[in-house]
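Handing you a structure now.
All protein chains but one are shown in place.
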Amino acid sequence: MAVLEACDIHVRFGDRVVLEEISFAVEPGEMHGIMGPNGAGKTTFFNVLTGRVKPSRGEVRIEGEDVTGLPSHRIAARGIARSFQIMTLFDEFTALENVEVALPEFRARGFDGRRAAVGDRGFESAARAVLAEVGLAEKAGIVAKDLPYGDRRALEIAVALAQRPRVLCLDEPTSGLGSDGRARLAILIARLKGRLSIVTIEHDMEFLFGLADRISVVHWGQVIARGTPAELRQNAWVQRSNLGRLQ
Amino acid sequence: MKTPPHAEKLITPAMLVLGLVLATVPLWISRVGLYPYLGVEILIWSIYALAFNLLLGTAGLPSFGHGAYFGIGAYAFGLTQFNVAPSLWLCLAAALLAGGIAGALVALFISHRRGIYYAFMTIAFGQIFWFVAIKSHGITGGEDGLLKIRRLPVDLGLVSIDLSSNTALYYFVLLAFMLAAVGLWRLTHSPFGRVLSAIRQSETRAAHLGYPVRLYKFAVFTISAALSGFAGGLFAMAQNSAFPDVMSLHYSGYIVMMVLVGGGMVSFWGPVVGVVVFLVARDVIGAYTTSWMLWFGLLFIAVVLFKPEGIAGAVQGWWRQLDPRRLREGARLSQVLRG
Partner (left out) sequence: MTPPLLVLERLKKVYTRGALVKRPTFTLEADLEFPESRIVGVLGPNGAGKTTLFEMITGSNAPTEGRVLVAGADIHRVKYKERDRLAIHYHQSYQVRSFSKRVPSALLARSPTPKPILHLFDEPQFNTQDGYIGFMLDFFRKLRAEGKLVFVCLHPTARYHLEILKEIGESFLLVHGGKAVPKASFSELVVDERARGYLGPDMTATAEALA
């Protein structure tokens, strides 16, 4: 069964129809890429999947269960984690604190006001393990706003991973990264792949074609093409594009 | 607010020092030209300011009508004393409860709001409570206030301590202040406090991490209002009366000013600094001119313009410059520059 599924999603803002009849399913362990030109509705689609925007029609399902219209915290609690196109970290928190607050066990104690959060061994060791996974082990104590850009991007992923999600939704994770940063991220995603499902919005075709199992091309609020990288590559115009030239 | 040192401790060295210093106040306050009652006032307003700052500084929720809960606590203290039983514990519990219930009621209506809308709603509700207090002459005494509230003795079963002298009351209120400070320090640095701080930094992010943001906003508003009500109860006892003016918009403004001038946004203790500066300024400047509020207003503007982190922020800045590690770094830097 698909872990995360969307059927016939419709979203309209004023007189703009931003999503029309989008359907989509992520299988367990799959890495699904979403690409498309600016303003095509990719982020809006993520917003629908994660409960930020309520679709006017259509259904979102997590493991077969209808979750359409649930508030975002309920959807997050069901194992859908996301990163944002414009980074949103807790800037005043250290890297460690950012990750700790994302842990499900931290969330379970969220209303606990009687014990200290600082110096809790359980939270700290779990959070350090996640930071090590994204290569930030040494930077645990640095306040998020003082981290260099690449590390902030990595921290965003750490925060999402800390939620131990079933599906990880990343909105343009490579934006603003140099080639080093991209390579580092590609290695990380390749390692995560299979362990959990990943949906990534990405403009960088080279990045996506190298990692994704399937790709959906979104334009005019619709899926205009879908297939494996090998299938999509057959297209003559793709061959002519930068991506084609790379091979 | 960055996590300060000793955040994990229940009682910090700073708390001990502060407690000891405050304990000596009645010994010298008259000698520096002030008077013991000022100490009582400072402590009560400090509890109120810390409670307010849980909302503003930690959770980032601007409440500009907070005087309502302080005032409701004051009335609850007096009314319980007159109508139920003249027991200190009962009356204080009633003040806490009344503030909390009023807060919960308001929180129910505003917790889904953000920013300026949130602020406006708190003002509107604050005004409603104030108006009701003035108009319900039969219950609150209207503008004349609720008079003849007694300073009830501390009843410990075997012994009973009289609080009618300002010094005795001072030590009782000091105890309450220390308990409130310990509790709030722990709360601020608990998982709950961390989530509140996360909500202040980004509600959206917190929601996408699975936190029911509205529920947290509801909870923190209720807690803050309850504790403000408790402070209000102490205040009614201290001044032997309860008046609607503490519920008015400009009194609600004072608490905001105290907290911001003191540096509540960057430091747990900032609000206390603000209260001390505000009340001492009122008496000292007030002795020379009736328009002392003008001068304090100017100070407030200066702080907002030049040092938005408040007095506590400025002190933290100097402290950091004096930090031996910084000094060592500086030495190394100058070595590098020379070499």
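Labels for the chains are A and B, by order of writing; each one numbers its residues from 1.
Keep in mind that, in the parts below, contacts are C-beta pairs under 8 Å (C-beta built on N, C-alpha and C of every residue); 3 or more make two chains touch, one makes a residue touch a chain.
Please read all numbers here as calculations on a predicted model, not as lab measurements.
J.: Under the definition given at the start, what are the shown partners of the omitted chain?
T.: Every shown chain touched by the left-out chain: A.
J.: Based on the whole complex, identify which of A:A2, A:A25, A:I142 or A:V217 touches the chain you can't see.
T.: Of the listed residues, the one touching the omitted chain is A:V217.
J.: For the chain that got dropped from the picture, name the residues of chain A it touches.
T.: 12, 15-18, 20, 35-41, 203, 205, 217, 219-222, 224-225, 232, 235-238, 240-244
The working rule: only the chains that are shown with their structure count from here on.
J.: Where the CA atoms of chain A average out and where those of chain B average out, how many Å apart are those spots?
T.: 41
J.: Looking at the complex, which residues from chain A come into contact with chain B?
T.: These residues of chain A touch chain B: 50, 52, 71-74, 76-77, 81-82, 84, 88-94, 97, 100-102, 104, 106-107, 109-119, 143, 159, 163.
J.: Can you list the residues on chain B that touch chain A in the complex?
T.: Per the stated touch rule, the residues are 1-3, 7-10, 186-187, 189-195, 197-198, 201-202, 204-205, 207-213, 216, 219.
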